[in-house]
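Removed: one protein chain of the complex. Kept in place: all other protein chains.
Note that the chains take the letters A and B in the order they are written out, and that residue 1 is the start of every chain.
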Amino acid sequence: MNEIIEIPLEKLHDEALRLYNDKKMDFLESLTGMDWGDSLGVVYHLESTVTGERMTIKTLTTDRENPEIPSVCDIWKAAEFNEREVYDFYGIRFIGHPDMRRLFLRNDWVGYPMRKDDDPMDERNPLRMDNEETIDTTTELELNPDGSIKDKENIIFDDREYVVNIGPQHPATHGVLRFRVSLEGENIKKLDANCGYIHRGIEKMCESLTYPQTLALTDRLDYLGAQQNRHALCMCIERAMGVEVSERVQYIRTIMDELQRIDSHLLFYSCLCMDLGALTAFFYGFRDREKILDIFEETCGGRLIMNYNTIGGVQDDIHPNFVKRVKEFIVYLRGIIHEYHDVFTGNVIAQQRLKGVGVLSREDAISFGATGGTGRASGWACDVRKRMPYGVYDKVDFKEIIYTEGDSFARYMVRMDEIMESMRIIEQLIDNIPEGNFQEKMKPIIRVPEGSYYAAVEGSRGEFGVYLESRGDKTPYRVHFRSTGLPLVSTVDTICRGSKIADLIAIGGTLDYVVPDIDR
Amino acid sequence: MEMKKPKIKSIPYEDFVDNESLEQMVKELNEGGANVFLGALDDVINWGRSNSLWPLTFATSCCGIEFMSLGAARYDMARFGFEVARASPRQADMIMVCGTITNKMAPVLKRLYDQMADPKYVVAVGGCAVSGGPFKKSYHVLNGVDKILPVDVYIPGCPPRPEAFYYGLMQLQRKVKVEKFFGGVNKKEKKDE
Partner (left out) sequence: MFDFSIVTSWIHQTLTSLMPEGLAVFIECVAIGICILLMYAVLAVILIYMERKVCAFFQCRLGPNRVGKWGSIQVFADVIKMLIKEIIELKHADKFLYELAPFMVIIASVMAFSCIPINKGMEILDFNVGVFFLLAASSIGVVGILLAGWGSNNKFSLIGAMRSGAQIISYELSVGLSILTMVVLTGSMQFSEIVANQADGWFIFKGHIPALIAFVIYLIAGNAETNRGPFDLPEQRVSSPPDTIPNTAVCISDSSTWLNTLTCLLLPLLQPLSS
């Protein structure tokens, strides 16, 4: 992988600004907190949407008592939530960040779990059954002209505002996500997202598991992109070890990814219609999704959690009926997809609730890092399958669906068109699966050579990346999953201002995030 | 009057694995004495309750999708009368805890359970709710929802198939049929709690 450029702490902000302006590095792909034993720091993965150039920079501080790093959230809005996550896990405070609060853990949590010298299972943090105290103010670290740091208090919600709590248990938030919304009548003035209700500590757990064991957890991150997540991690480890998988495996992985994508988009359609009140469409989507799940179950053994990709290949060869069933399914779906559009797309209610609602501009999408269908609906060509082709995507011919309006209707149409594109990809591949073995011979204990590696796939919801840093052991030193959903949730505040509560549901449904992917 | 063997339509008595605990409950009830009129009334009320268990929509992660599949067209939950999934805990009969419960979510879940009206039941679905599942070693995951709630039925699996859901729900139906309603199951909490 390309080398990481280290930038000293004081020059970080200016260097980042220079990269943004001169080299047009406007997409902050991933921001990872790191603990290198003697120092704490952050690794930034940057990409330019104009030139396609990628680079990785890092910065570190040796002060472990009171680490402070300049914030870059005024350059890339994606940094807002990511820096809060780094503060939550490592304790690094970012100077100039307007909202330095914990993101995932309770605000009365003691300690910073991802630090190497911190044991989060000890008695400092028992199971607290009382409700979290809601704190409506937050601190910002301000840099004074003379160089000293001052704590400034920012107010999130005033006492006089009408704040309504939506979630965490709520049928329409696609998981456990809590929004606190300040209302004026039915209009939303400000929104504050509260994540962490399904934070399972996967990244910390991975540091004590061997590489094959870490694969088991990736299926459960974004469970509607289970094949794709595991593909990303396997790809990262295989590239790090220099293992070449056979053509057959590449074909199988690509076909499985595309089937998973169709499955996820059908569920997106069902849930969006259910949220807007059209219950019948929910059943149509699930009926067809069951057919894909039958195909998965025959080959992989599972309906939702497949456990199929392994390091060096796949678990077992495809079932003899696989090719026939996939072909039958594609013929069936092509014939029936017009029903979906008949029932929902042309409906005047659906159009009024989706058109013009929740517009996300292209600059905002790039700045937040909102990839996937959301980014493509705003006019940003962010498909990983075209930018950094993997599998056999460079050999197939498919279009990248781009709409420019950026409203909820565009986000909806992007995904419906992507179903058709996925079917085209599968049709081109399904008859030509070459012979070969389905699993390379690997050593019984897998060790990854020292270094840092990044691999990304196009998940159903966006770019899912894996950043792996290894010190040559059989367990990874640090695994970070670039979540598809976190940028999407961070855009909700910007998009929702001024719209009504009912629009919030339509926006949340079309952004299509899955909460366990956000909280990891 | 003797409490009859709890019968569920179309599944033979021998096919349920956990009949011993139910038989035990029936034996205790019969020893305590069940009089004729109340016994018959109990039967009718328990029949009504077991055929109309309304779940609360509570899904945190992957098992939630299987719960949605359960309500969808292929494995139709409505055949049993369960499809009226209420969004509000005050109107629901049972809570199916589908998915991992983290330390941050635990007080919320307890609050939801407290808000439900008696008689209420808890079904722990999936490995994570039963015992922590694949995330047992994590610092932020509650190892099993029975640490904070009284669970009636456990449905293991990761995620359990919809048929496994049905087995668990039918077991809950049998449990409801066997309970002694008057004086037994309507556990009203004291006023000062």
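Points worth noting:
Heads up, the rule we're going with is that a residue touches a chain if its C-beta (ideal position, glycine included) is under 8 Å from a C-beta of that chain, and two chains touch if they have at least 3 such contacts.
From a predicted model like this one, the values you see are computed outputs, not experimental measurements.
When the omitted chain is restored, the residue from A:128, A:287, A:362 or A:474 that touches it is A:287.
Listed by residue number, the positions of subunit B touching the unshown chain are 9-10, 44-45, 47-49, 51-52, 72-74, 76, 78-81, 83-84, 86-91, 93, 115, 117-119, 181, 186, 188. Think of the hidden chain as still there; on subunit A it touches residues 162, 164-166, 169-172, 183, 186, 274-277, 279-280, 282-284, 287, 349, 501-502, 505.
Throughout what follows, only the chains that are shown with their structure count from here on.
Inter-chain centre distance (subunit A to subunit B, centres taken as mean C-alpha positions): 34 Å.
Put simply, subunit B touches subunit A in their complex at residues 57-62, 64-66, 68-69, 72-74, 87, 99-100, 102-108, 110-112, 134-135, 137-142, 147-148, 158-159, 161. Here subunit A touches subunit B in the complex through residues 104-106, 113, 120-121, 125, 127-132, 168-171, 175-176, 196-202, 204-205, 208, 216-217, 220, 223-224, 267, 282-283, 286-287, 290, 303-305, 515-516, going by the rule given at the top.
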